[in-house]
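For this depiction, one protein chain was excluded, whereas all remaining protein chains were kept in their positions.
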Amino acid sequence: MAEETIGIWLIGAWGGVSTSVAVGLSALQAGLTNQTGLVTSLAPFDTLGLADWSQFVIGGHEIRDTNYLGEAERLNEQSGVFSPKVLEGTAERLRQFDRHIRPGTLINAGPSIEALASEEVKARADESPIAAVQRLRCDIEQFREDLELDHVVVVNLASTEPRQDVRVPSDWTELWHLLESSDRSPLPASSLYAIAAMQAGCSYINFTPSLGAELPALKELAERQGVLHAGRDGKTGETLLKSVLAPMFAARNLRVLSWVGHNIFGNLDGRVLSDPAHKASKIETKDRLLGQILGYKPQTLVTIEYIESLGDWKTAWDHIHFRGFLDTKMTMQFIWQGCDSLLAAPLVLDLVRLTERERRRGSRGVMTHLACFFKSPMGTDVADFVSQFRMLEQWAADVAAAETTTGDGAGD
Amino acid sequence: MAEETIGIWLIGAWGGVSTSVAVGLSALQAGLTNQTGLVTSLAPFDTLGLADWSQFVIGGHEIRDTNYLGEAERLNEQSGVFSPKVLEGTAERLRQFDRHIRPGTLINAGPSIEALASEEVKARADESPIAAVQRLRCDIEQFREDLELDHVVVVNLASTEPRQDVRVPSDWTELWHLLESSDRSPLPASSLYAIAAMQAGCSYINFTPSLGAELPALKELAERQGVLHAGRDGKTGETLLKSVLAPMFAARNLRVLSWVGHNIFGNLDGRVLSDPAHKASKIETKDRLLGQILGYKPQTLVTIEYIESLGDWKTAWDHIHFRGFLDTKMTMQFIWQGCDSLLAAPLVLDLVRLTERERRRGSRGVMTHLACFFKSPMGTDVADFVSQFRMLEQWAADVAAAETTTGDGAGD
Amino acid sequence: MAEETIGIWLIGAWGGVSTSVAVGLSALQAGLTNQTGLVTSLAPFDTLGLADWSQFVIGGHEIRDTNYLGEAERLNEQSGVFSPKVLEGTAERLRQFDRHIRPGTLINAGPSIEALASEEVKARADESPIAAVQRLRCDIEQFREDLELDHVVVVNLASTEPRQDVRVPSDWTELWHLLESSDRSPLPASSLYAIAAMQAGCSYINFTPSLGAELPALKELAERQGVLHAGRDGKTGETLLKSVLAPMFAARNLRVLSWVGHNIFGNLDGRVLSDPAHKASKIETKDRLLGQILGYKPQTLVTIEYIESLGDWKTAWDHIHFRGFLDTKMTMQFIWQGCDSLLAAPLVLDLVRLTERERRRGSRGVMTHLACFFKSPMGTDVADFVSQFRMLEQWAADVAAAETTTGDGAGD
Partner (left out) sequence: MAEETIGIWLIGAWGGVSTSVAVGLSALQAGLTNQTGLVTSLAPFDTLGLADWSQFVIGGHEIRDTNYLGEAERLNEQSGVFSPKVLEGTAERLRQFDRHIRPGTLINAGPSIEALASEEVKARADESPIAAVQRLRCDIEQFREDLELDHVVVVNLASTEPRQDVRVPSDWTELWHLLESSDRSPLPASSLYAIAAMQAGCSYINFTPSLGAELPALKELAERQGVLHAGRDGKTGETLLKSVLAPMFAARNLRVLSWVGHNIFGNLDGRVLSDPAHKASKIETKDRLLGQILGYKPQTLVTIEYIESLGDWKTAWDHIHFRGFLDTKMTMQFIWQGCDSLLAAPLVLDLVRLTERERRRGSRGVMTHLACFFKSPMGTDVADFVSQFRMLEQWAADVAAAETTTGDGAGD
């Protein structure tokens, strides 16, 4: 297996999470950091024959004009992440990755994202949806061909799109005809990227709250193409805690009266989210799970606001008001101060590794066993974290059992 | 089954938790409150044929001289719990319960607890350990006989004893001989109560950090007598959260660097705990589980201090410092403001109900399936809350399955 | 002086703050509580010959149909305030106060407030502004006459009005002509109440963020009528802390980068504030002072949201991000859990007492020395709390000095 090389194609390739993925992967390859934060380094995942970090290369689509080292230095300056040693030791690899970044698309991305775009990207404003899909697909295929990659996993890490009401056919063939016949896309950019990825035979991971592959027609496309996908919206901080704490209140029969969550942060994603149209998408995925876990809907409030000085440090204050025995009202509060990109990046690497492994098993369609990584996991209603993690452990047991029987996988 | 009556024998019978148990049970019997906070009211436990609240009566041992209504009013005044409606509607029942409270023992309870004792209790200062055990046992047997009870569950809810180094034979017969032959007890009061309970054929639950039945010789005694027991130290607040949150850090491979927990509260237990000898017992059970769950020992600090103005409102501030990907240090903090007695009381009622049900199945010895109720569960190393709760759910499934097969239990 | 009787006329007379004022005053008169929370009980104010609590009676305007005891019990049930002893001991006085409550006006109060109104109040929907002013004025004069009061202090405690763009003449005579000539009022209800109060020769205190007397024409009216007034928006919690903490950052030359304040509460005021039009008025007064104190504008964010379960317990989380020496970014956070009505009520009593005392000195116009009680003090730009408090202490020194010289005041 050592000879195989796997591509990671990042959408929003020079954003904060992508930059952290690139720096992190480079640091792992250079032996400059440890495995902290990587789920796939834990037992039982570390013995499943997952690809080695040395086997990965990075490319991607991006609508801004910048480069990895510049973005990494900016992140460092703003948010105090990445040691000088790591920045120095990964610079050459980052420059290599830069070469594989291609212009993305602004279709239905909204004015807040358009405002960030390079001239080159803006120049394609009139591109039809079908032309865009084909161009994006060609970029990915070219990457695979040039670097002789065995597989490419496409990961959406772009800023959250504006929420829009998408009404399209649930049949893939009909949707494709619709796309071919219209100049204005009925789909957001994230879905066009998903189509391009699937048509290119790639896996597709949606780490954002954007629509992506969350459409019946795209689920059909994935099955047809025999590709894997998963999503939606990486679970890195406040929502992770909700999915851990809410089951405790349920198991103790403590009645949650209200759950208020205020989030503040100052990175580029935050700037885009300060546009209310974009924010609506985000808040939806942060709020839904409480009702699923508790079995009733307490009053909830979620805000997410851009506070520039915080940079990448997402700070969340949650106030949980609950009723105990004999109607006694009590309170729990938590404050989470996490560096968003550095929480997300290792999960992206985990998802790529787990997806590539699942592909070797010959699977297709939605990977529900990856639910623990997402705020709104596709294909399952399991919302509490521990149950989701058990699904991943069960998958690992299945993989391990199959390996013992057939000798596939790690032993190759 | 409706005719059977079950006794709850509380050690520390007029303390804050016991008073809340008595008020709560009375309010449930009078239909004055709902089931919030009671685990056994949740599915799947609510269909296992557990005893109805109407079947229980309360008695107990106590070293102070007071009564339920007075204590309930004091709790209300200090801490704003119990509505006037509940206090009024339970007064008569509470007076009934008062009649079954007998003088406890001060053997090895330490000067902080002695200072609280009534003259009547202090007068027995010279009682030998064996005399004390026999007296305590008689009190319980008398209670069972007078009220024609089918079973009595003894629950230790007394203030935490001073930590002492107990070196006694691990063989029951030898230990009994030792007790018979000495004037000074080698065992703390909690263990003497446990012996009395078991010799009387009762179940024994240790809801405190005191030693109780946590000795090889007493485990042997439980088996010999065919009685059930469980412990140690009810998990109501900060430690519950630790057992819920630590697994999340483990599952995300986030390295906990330090976990600091400061607890402040102002009830009687708090006053006793401000004596360092007593505090040592408590801190031990609050701190152990992190290493068990994480697989390594982060730096930890736990304090628990008496702040009079807080009354029964235990406030905990926990500061968790952890390292993520690329060595990024991050922080989570939580603040828990819970009313300690009202968090504990429903768990006591749950434990009594679950114990009584298990007894009907003919079991004996340690009930490891009750681990989720305790900070230091006996007979198991499972420390994370969700896994502990699964053990309880598995027990429920076993009970349900047995019922279907044999028709025992609820169907009677 | 013991014979003089002073009326307190509350606008929003059965609301949470007013109810707490009524209960509190009654409890003070009955000797059922202490002076905690009352600024005027502190030295040097306690020796200035302020009126005794026994000298006050309460009346007011209200748009809902209820009564003091009912509202007090509701507050108690929801928020756990007022001991049974206090409720019982004040019931008779509260019933006396109820007799002096008259129907208010809904003019320009907005649909959220209209929805709360009684049928009787709604029936006056067509009342012209001038008719309303005259009716309100008559009510107050009647109160003064019936109870033979020496003076009446009118205090606006009604829910915050919707923010509206008021463009009226700055000359009082022109404004009065405008009111006389139109069917639709160019002024909000709070200003109509202020006019009625001033025309009746009463003092007027605006404890809310509503417009009230904050208009050049009304300042002129106050001078003409020789009456006192002060405002705006009682400073009870988060903003009080801002006015205490911001000067510290200034004095240490620590640069505030951002100051985020999230407020949640669940009383009637909160329900009205969840209407965005009303909220805008509130947030303005909570946010302005930071720039005044610091001398520059950090990024600020203030939210205030209705969370029903909290009742009267206003909980604020403030996150202050600041830069220290060598560009080091640091953080301070605070959490305020205060019972809003109980924080406001004693300040209302203080303001009434201080106003009545100032009137005896023969003053007229804006009382700038009361700045420390308000979020947006009228007639001064002094925004830091300690400087504001010094203004009050200086006033006290002036009063004391005058007394010594002339023998006026307390000694009468």
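For this structure, a couple of remarks:
Labels for the chains are A, B and C, by order of writing; each one numbers its residues from 1.
Keep this in mind: contacts are C-beta pairs under 8 Å (C-beta built on N, C-alpha and C of every residue); 3 or more make two chains touch, one makes a residue touch a chain.
Since we're looking at a predicted model, the values are computed, not measured.
Considering the whole complex, the residue from C:7, C:24 or C:311 that touches the absent chain is C:24. Looking at B:115, B:131 or B:301, the residue that reaches the missing chain in the full complex is B:301. Within the whole complex, the absent chain has one touching residue among C:331, C:363 or C:380, and that is C:331. Only one of C:86, C:136 or C:272 touches the chain withheld from this view, namely C:86. For chain B, the residues in touch with the chain missing from this view are 257-258, 260, 262, 264, 299, 301, 303, 305, 307-310, 315, 317, 319, 321, 329, 333, 335, 337. Along chain A, the points of touch with the absent chain fall at residues 80, 84, 335. Along chain C, the points of touch with the absent chain fall at residues 20, 23-24, 27, 33-39, 41-42, 81-83, 86, 240-241, 244-245, 247-248, 251-255, 323-328, 330-339, 342-343, 345-346, 372, 385-386, 389.
Please note the rule applied: only the chains that are shown with their structure count from here on.
Separating the centre of chain A from that of chain B, both taken as means of CA atoms, is a distance of 45 Å.
Distance from the chain A centre to the chain C centre is 50 Å, each centre being the mean of its Cα atoms. Between the CA-based centres of chain B and chain C the separation comes to 50 Å, rounded to the whole angstrom.
With touch defined as above, residues shared between interfaces to two or more other chains in chain C number as follows: 335.
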